[in-house]
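Comments concern the structure below.
Only one protein chain is missing from this complex, and each of the others stays in its spot.
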Amino acid sequence: MTIVEICHSIQQTGWATGFRQADLFFPLVEGTHILSLSLSVGLVLMLDVRLLGWGFQSETVSKVMRQVMRWALPGFAIVIVTGVLLFLAQAESVYTNSYFRVKMAMLVLLGVNAAIFQFKYYPEPFMWEKSGTVPAGAKAIAALSLVFWMVVIACGRLMAYEL
Amino acid sequence: MKIKLFALSIALLVAIPVLAHHSFAMFELTKDVTYEGTVVEYRWENPHTHIILKVDPGAADPSTVGTWDIEGGATSIMGRQGWTRSTFKAGDHAKLVAHPMKDGVTKGASLFYAILPDGKRLYHDIARPKGEGGATSSQ
Partner (left out) sequence: MSLEHLWQMSYDSKTIDILRNSKHAIPIIQSFHLFGITLLLSAMVILNFRMLGIGFGEIRLDVLAKPVWKWATAGMLLAMATGFFVFLPDPARYAANKSFLTKMSLLAVAILFQYTLYRRVLRSESSARAPHRRVIVPLLSLFLWFSVGWAGRAIAFLG
């Protein structure tokens, strides 16, 4: 069975059809997905700002990261859960949508970006934190994070413009 | 640094349409075309209701021949205009007025209204912008 065929069968299930036809529930899930960007992506922005030296210079990177993650982690959980629900309801339409594919590719890149930051720079934050300078690599990661998230959000919006 | 970042983001955003290979679903809102044929599929769902309509050769307007994806609005919006999940079903005859896609190639259109057997119009939405015979149209 090809992926498209699997997606087709998911989209045809009673659950998926019911969800798509729901007058209130569907907009609620979609709206939550979009507005919870402010609880996830928007908060990560704070960390990117600190790494790029654009703000919160009086606070250590570790502290900013800790404060951000406290709420960004549940925020991302909401974005992901609503995203999965939206995907399952329209699996085939969405899987074959070019903008969706670009969006997913960007999310993978963002994951890799975050992993590099976590494993290369974060285990020893106290090393470079004491010196006060953020390594160039960490700055690059923050910059890419900003740009990639903008692309993800734009792709999400553009998905509606492809039949 | 900020300028380079800004430039990079603009470049990437502009690149998205290129990466995506497809054209936008932009509709010719000032053009009303009547599609008359058999309903292949009536998809009553969010975010958009879709009526897949097959127009046979020999139709009054030859440009409408083929199988079209005619896109409506959300279920609650269409519902308020009188549409229901059983307004149409596969096999029904339907006459739909819609705005075709700009690219002239993809068989997609944006629903304006359906013409029911008794001649009554079933609009897709209360808002009737220009080209939709609304308050601001000269039609």
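Lettered A and B in written order, each chain numbered from 1.
Following the convention adopted for this analysis, a residue touches a chain if its C-beta (ideal position, glycine included) is under 8 Å from a C-beta of that chain, and two chains touch if they have at least 3 such contacts.
Predicted, not measured: the structure shown is a model, and the values here were computed from it.
Participant: Could you tell which one of A:35, A:112 or A:127 touches the chain left off the display?
Facilitator: A:35
Participant: Hey, which of A:105, A:140 or A:153 is the one touching the hidden chain?
Facilitator: A:153
Participant: For chain A, enumerate the residues touching the unshown chain of the complex.
Facilitator: Counting only chain A, the missing chain is touched by 26-27, 30-31, 34-35, 37-39, 41-43, 45-46, 49, 54-56, 58-59, 63-64, 66-67, 70-71, 150, 153-154, 157-158, 161.
Participant: If you put the missing chain back, which residues of chain B would it touch?
Facilitator: Chain B touches the chain not shown through residues 13, 17, 23-24, 26, 46-47, 73-74, 76-77, 80, 102, 125-130, 134-136.
Everything that follows uses one rule, which is that only the chains that are shown with their structure count from here on.
Participant: In angstrom, rounded to a whole number, how far apart do the mean CA points of chain A and chain B lie?
Facilitator: Roughly 31 Å separates the two chain centres.
Participant: Tell me, which parts of chain B touch chain A in their complex?
Facilitator: 1, 5, 8-9, 12-13, 16, 19-26, 44-47, 69, 71, 74-76, 79, 85, 101, 106, 108
Participant: Going by the contact rule set out above, which residues of chain A touch chain B in the complex?
Facilitator: My answer: residues 17, 20-24, 26-27, 30, 52, 98-99, 101-102, 143, 146-147, 150-151, 154-155, 158, 160-163.
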